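Removed: one protein chain of the complex. Kept in place: all other protein chains.
Take a look at subunit A:
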Amino acid sequence: MGFMSQTHVSMASQLIREWTGIQQFPSATQTKLLELLGKLKQDNVSTLTILVMGKGGVGKSSTVNSLIGERVVAVSAFQSEGSRPVMVSRSRAGFTLNIIDTPGLVEGGYVNDQAVEIIKRFLLNKTIDVLLYVDRLDAYRVDNLDRQVVRAITDSFGKGIWQRGVVVLTHAQLSPPDGLSYDEFFSRRSEALVKVVRLGARMKKQDSQGSLPVVLVENSGRCNKNESDEKILPNGTAWIPNLVKTIREVVSNGSKGILVDKKLIEGPNPNDRGKILIPFILAFQYFFVVKRIQRAIKNDIAKESKPMWELTSNSILSVN
């Protein structure tokens, strides 16, 4: 399997196509996107690699398709997506956009370690600029599984990846349950999810306070549109430019992209840790463990209750 993924990478890297899909967007969106790309170029960012991760069936692939403006990744509503990550690369005016769609991380109620492993191998020697952590807005509950997924991501790429993380909530066009306004529902949902992410990422309260942006997405064709034909959220924002804007903000927030190298994949080699200390450990063991036990043995010998006959020699006892 690993072998096959490798070939896929080499194939994908050769296939950088012109980003034609951008022309599918309404002109208002196009303008905004080009403006944002220009800003990125100003920041000396000519390549952007976006990693999309999340549980299965939350709309990762659809989001990728929406973002590119093409149907680049097969989406099937009922079937689990392909078990391999896919990278889509598009260039436009000297700017390259790489989006990596990944298979769902959950299988049978557990995080699929193997899927994580495959993703890691796929990402070898790539730099991740942005992580889109995708979940649905219309899920009401967060549970332990969410935390495990986040943890698996954290364990694979390190805590730092969340500096470049964006929480994407799909299926944004919904009518909230009774008695809740849309905004209220959204803020509750995002709050709960962000909390889980922070927990799963073992982020401390103080670090990166509030720096985990939450973006809403609606991939459905039935998505409402505004007068300039842009897909909009129930609050009226056009979501594609909004998403790209957020991505741009994250990229320029001062943190560094995550280079996935061998060390990151395999973790620090535990066999190398502390090796340099071995001579000291050995010395400690000799002087403080072995010597101490030896002393205790000597003590035992001295204290050993010997039978009378072993103690008496002719000279010990004398009469008056």
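Worth pointing out:
The definition used in the following text is that a residue touches a chain if its C-beta (ideal position, glycine included) is under 8 Å from a C-beta of that chain, and two chains touch if they have at least 3 such contacts; residues count from 1.
The rule is short, and it goes like this: contacts and distances are computed from a predicted model.
One chain of the assembly is not displayed; among "Sorting nexin-4-like", "Ubiquitin-related modifier 1", "Bacterial surface antigen (D15)" or "Glucosamine-6-phosphate isomerase", its UniProt protein name is "Bacterial surface antigen (D15)". Checked against the hidden chain, the listed residues A:113, A:229 or A:261 yield one contact partner: A:113.
Listed here are the subunit A residues that touch the chain not shown: 1-2, 107-108, 110, 112-114, 267, 269-271, 273-275, 277-278, 281-282, 285, 289-290, 293-294, 296-298, 300-301, 304, 307-310, 312-314, 317-320.
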